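Before we start, here is the structure in question, set down as structure tokens.
One chain of protein is taken out of this complex; the other chains stay put.
Up next, chain A:
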Amino acid sequence: MTQSVVVQVGQCGNQIGCCFWDLALREHAAVNQKGIYDEAISSFFRNVDTRVTGDGGTISKGKICSLKARAVLIDMEEGVVNEILQGPLRDVFDSKQLITDISGSGNNWAVGHKVFGSLYQEQTLEKLRKSAEHCDCLQCFFIIHSMGGGTGSGLGTFLLKVLEDEFPEVYRFVTSIYPSSEDDVITSPYNSILAMKELNEHADCVLPIDNQSLFDIISKIDFVVNSGKLDTTVKPKSLVTSSAGALKKQQKKPFDAMNNIVANLLLNLTSSARFEGSLNMDLNEISMNLVPFPQLHYLVSSLTPLYTLADVNIPPRRLDQMFSDAFSKDHQLIRADPKHSLYLACALMVRGNVQISDLRRNIERLKPSLQFVSWNQEGWKTSLCSVPPVGHSHSLLALANNTCVKPTFMELRERFMRLYKKKAHLHHYLQVEGMEESCFTEAVSSLSALIQEYNQLDATKSMPVPDIPRLSVAV
């Protein structure tokens, strides 16, 4: 079994990371009743004997002693990380996994990337190497960060390059939170576009998510749960936001529910690699199947069902609804409409009591309403994991490599250009050593090239499937 290391950078990255570890513990506690340290748990946790000081004390078999997250927590402020260390999850981390500063990046990508990047490079690398050494077979780094700020965006993407140089064979999956258009950080378009160039060049897969979509999904769940229309049949806790049974007792902050959605995304993404199933999907299969060209590695995700009904027996109709919803635009974790755009590839990762025939029936049913690129008319990848999410019978994560991400990128470019034309706030960046105007022009042309690639694919949308002449052989 392989292991993964989570690298959570900046305020947003650490908050989501915190939810992730909370839910990951809850999930493994529910599956693993005996408290034996097994391979499934080992994918995200080390088992450590805390009585042993120093680097020893790692236990590979037997009873769970003390679980430590395979994580590196990085922030250039102390607030969030300190809060985690004082909270219920404090025992999951130790001080060797943390890097903090006190000054913050001031919402400036250049400060995060250039200043803190080089300042903390050695220290970070040492911690990353240490976490890698603890793994038996390290397969993947999960980087969680936001695009709009300074630390997550700047330092997070700096680390991406460091990881690529240091661990070229380990996959880099990036969960990036994109700023919404009513974002309160004025410089967020600059930060996002500068970060995008790094994502283009150094990530294997990016899961773009925007806060607005998460917020809309929460409102939708609240509406159904509280509307009273279905009150007798709807479970009060939603699948994707619930933290029932987790260490944190209440959802104190409004962001908690939103962060839980992202945490659940990561859990479902890795479930088939961690648990048994009749059709496994390892993490390396994700990029193999969903990334036809190296740059086009942005995957739009959706989680369904958003809420579950109380009765346990699922009529096929409701199961089918779960599949239909995964393609509707209100369920995407980024504002995008995959149904009316072009699919390059699509993965359906199912958990729980669902069989291959359910999967096939729904693919057949949905296929006519979706448009796939001419050379990948059957671009479906599927997996069946037998372990459902905690407290639920089944769930679906859909990943789409679809041209519907383009509008988000275009809007970002527009907002960037609006600022850049006036050279607004530019001096904050240019005074940082190593930053030049060319950094901005190169970043924007990198993004434009990406948009252009999506445009070219979109242009093939209404054209008939070409019949390419085959090789002819002499008989």
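The definition used in the following text is that a residue touches a chain if its C-beta (ideal position, glycine included) is under 8 Å from a C-beta of that chain, and two chains touch if they have at least 3 such contacts; residues count from 1.
Everything that follows uses one rule, which is that contacts and distances are computed from a predicted model.
Missing chain, UniProt protein name, picked from "RabGAP/TBC", "Prefoldin subunit 5", "Tubulin delta chain" or "EKC/KEOPS complex subunit TPRKB": "Tubulin delta chain".
The chain not shown here is touched by just one of A:122, A:184, A:378 or A:433, and that residue is A:378. Screening A:186, A:288 or A:417 against the full complex identifies A:288 as the residue touching the chain left out. Looking at chain A, the residues touching the absent chain are 1-2, 39, 136-137, 139, 276, 278-280, 282-285, 287-294, 345, 355-360, 363, 367, 374-382, 384, 468, 470-473, 475.
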